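The other protein chains are all here in position, but one chain of the complex has been omitted.
Going by the order they are written in, the chains are A and B; count residues from 1 in each one.
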Amino acid sequence: MRFAPSAKFAAVAVAAGLALTACAGGSGSSGGSPDGAGKKLSVLTGVNNHYPEEQKEWFKDIAAKFKAQTGADIEFETFASANDELTRIQTSVVSGQGPDVYSLGTTFTPTAYATKAFVTLSDEDWKKVGGKERFNPAALGISGPDSEHMAGIPFVSRPFVMAYNKDLLAAAGIQKPATTWDELAVQARKLTNASKGTYGLATGYKDNYDPWKFIWAMSVQAGNPLVDGDKLKMDDPAVKKAYETYFGWLTKDKVVDPAAIGWSNSNAVAAFASGKAGYLMMTTSSSVPTLEKSAVAGKYAYATMPTVAPGESASKGDGAKAASILSGDNLVVADYSQQKDLAFAYVKLITSKDEQLNYQKIFGELPANAEALAALTNPVLQPIAEAAGKSKATPFTGAWGDIQLGLVNVTVQSIPDLAKGSVDGAALDSRLKEAQSKGQASLDRASKS
Amino acid sequence: MQQEVTRLLPGPLLAIILAVLCAVVLIPIFYIFLASVNTDIGVAGGEFWPSSFSLENYTKIWSSVGLAKGLANSVLVAGATAVVSAAMSVSTAYVLVRYQFLGRLTILRGLLALQSVPGTLMVLPVFVLFSSAASYLGVQVIGTQWGLFITYLTFAMPFSTWVMVTYLRGLPRELEEAARIDGASNLGVLTRIILPLSWPGIVVSGIFAFLLGWNDVLFASVMTRPDSQTAAVALQIFGASQEGGAIPMYGQMMAASLVCAAPVVILYLIFQRYLVGGLTAGGVK
Partner (left out) sequence: MSTDSFRDTRAATIPAPDRQLTRSGSAADDGGVPANAGTAAARGAAPSGKPSKPRKSGRRRNISERNRPLWMLIPGGMLMLVIIVVPLVLGTYMSALNLDQYTLRKWISAPFIGVENFVEALTSSPLLHSVWLSVSYSLIATVVTVPLGIAAAVATQNPFKGRALVRSVFLIPYVLPSFVVATIWRTMFQPDGVVDSALGTVGIDSGLWLNGPQTYWTLILVQIWASWPFIYLLALSGLQSVDHEVHEASALDGALWWNKLRYVIFPYLKGPLSLAFLIGMLHHINNFTLPFVLFGVPAPADVEVLPILTYVTSFQSFRFGLSAAMAFVSLVLIAIPLFIYLRAVRLDDAETPGGKK
């Protein structure tokens, strides 16, 4: 019971406390391997559902190597979902305590950066992690608002690609996978045979993440990067066209299983794995283990997704480089950390060429280390590596999370219409308008701070 | 004859009602058992009766969901909450029932009102409070079982106390008075007279506190770390992590759900008689 009155006192003093923890983090020496004997570094990373056992092994392996180098222990913690990930960032930000190093999905880097609770790396800091030049330059695209202010240190790349069923494509007389969205729709119609339950495309309209990536890609390829300075351009015709194309697969082209309205990405993977779809859209190398064990094992290949916007004959602006969002994991070091040098030493260790290649071998993720990436020769990974080069970062703003949520929400709210068979243009307009005004409000808050 | 007098419903109607309600409850439960021994593809495809049976899911969940540690933490935290909250609620309720003082009714009313405070409102401020304990007092609360314990204890207290209040009201005063005449102190009366008499109430208030701790997801999800995760969080995280993968591991999810529910269901069934009485006396969930 002694605890209670003291905690009450603490509540009164919270303000000063947070300020103190915030200041305390700045110190630290440089050079060589820091001496971490008796210390414990806390690392937060996403759980790997495909290789849980291997991940545990990898944790042990890295911890041992780190101990040999610095004398310090590592405690790994995992988060299970994007939601979990956000909560963990928030709680650490509020409390000024928590893990020293975070491994974050790239799209969360702007949000994390906006909180100012993570270290923006100085030149000195970059040296401690092995130098900025050790990383694939493309992978640095979403590390910070500009090249002078970067908080995210690239760890792995996970570009989005599509998988196709070689047998089905051959049977439909298709020579090579589509490179424009229009061509994709044409091919998909050829591949679809609803009476046999075979469809051209497999994608999940209920997925929490996929829909916005399609809209973003098609929109960028049409020359609208969505965020232009302080202005959100979600009410642009290109965005509407993107939604119409995306919804049209289901309503007009009828090249998607009608049940896909309720699918998440995993259901789409399952459909493709059972051989009932020509293309699996918006997937990553993480689908390999599932597909290898499935009915389509040996019959599928990956390809980069189209880069020419619907209704266009060539991509505009940066479009050709927007085959995928720039995706993967970034490492960020907490500003409140009392052992930043150890944290940097850890980052240096796991982004080294050898460790990156090792990680690729175990988990199939593309290295962010430039030398390691160049050392990859496996032909199966070629399209994926190519997509890594054709990835474009989403706009670096703290408001991006909201904008992304708005993009997904347009799909979520359109699902009843999709189920009925057509999405009314006026209804879509009003949803876009709402998303635009909310997103713009969020951008305004971002630019004010 | 006795039976006839109190009969409320004609036989056939009674049978129909019972059959329908039992089916409504049991079919989903039965399905979960089936799904837990089915393959993931079978569940995803809408099979009611599995095409192949396997108990594999029940062995896998211990490592994939991290259920063993989760259950151990849940038992520890919820158990401690139950014991302490029962003890505290007896003494609190005793004072509230047997003594008059200013503000007594306000407290009684507060006991009821506090049960309705939404958790979503509390979770962030409580978290801030706890994390500042580390910066100031050097007491690490977040990530330990202590933080959860204190939180659950607090949220369990209003209901536990209310249950005890209603229970103690029903106890005759004569024994207490006799003990007082014999010179027993307040504490003596409480420990020697009240405690032995009020076991049923104590069990009820303890079990409800246990359930509160066992069932919570909101607080546990922000206040625990992998080492201190409760079973509810372990299951929730496992479920959430299935979203991104291929076919969700439905079988394991169902198996883990059943394992998480089992202790609670067993507890209920054992103490059913007390609980139903205590609940209706307390009149609150």
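The rule is short, and it goes like this: contacts are C-beta pairs under 8 Å (C-beta built on N, C-alpha and C of every residue); 3 or more make two chains touch, one makes a residue touch a chain.
Please read these numbers as outputs of a predicted model, since none were measured by experiment.
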item	value
Residue of A:T45, A:T192, A:N208 or A:S352 touching the missing chain in the full complex	A:N208
Residue touching the undisplayed chain, where the options are A:Q90, A:N193 or A:T251	A:Q90
Touching residues (missing chain, whole complex) on chain A	1, 4-5, 7-8, 11, 14-15, 18-19, 22, 83, 86-87, 90, 93-94, 96, 111, 114-117, 206, 208, 259, 261-263, 267, 398, 401-402, 405, 408-409, 412-413, 415-416, 419, 442, 445-446, 449
Where the unshown chain meets chain B, residue by residue	3-10, 14, 17-18, 21-22, 24-26, 28-29, 31-32, 35, 43-48, 88-89, 91-92, 94-110, 112-114, 116-122, 124-126, 128-129, 150-151, 153-155, 157-158, 161, 169, 173, 177, 180, 186-187, 190, 211, 214-215, 217-218, 232, 235-236, 239-240, 243, 250, 253-254, 257-258, 260-261, 264-265, 268-269, 272, 276, 279-281, 283-285
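The rule is short, and it goes like this: only the chains that are shown with their structure count from here on.
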item	value
List of chain B residues in touch with chain A within their complex	41, 44, 63-64, 124, 127-137, 139, 142, 150, 221-222, 225-226, 237-238, 240-248
Chain A residues within the chain B interface of the complex	3, 6-7, 9-11, 13-14, 17-18, 20-21, 47, 49-50, 52, 77-78, 80-81, 83-84, 87, 91, 94-97, 208, 264-267, 269-270, 273, 287, 290
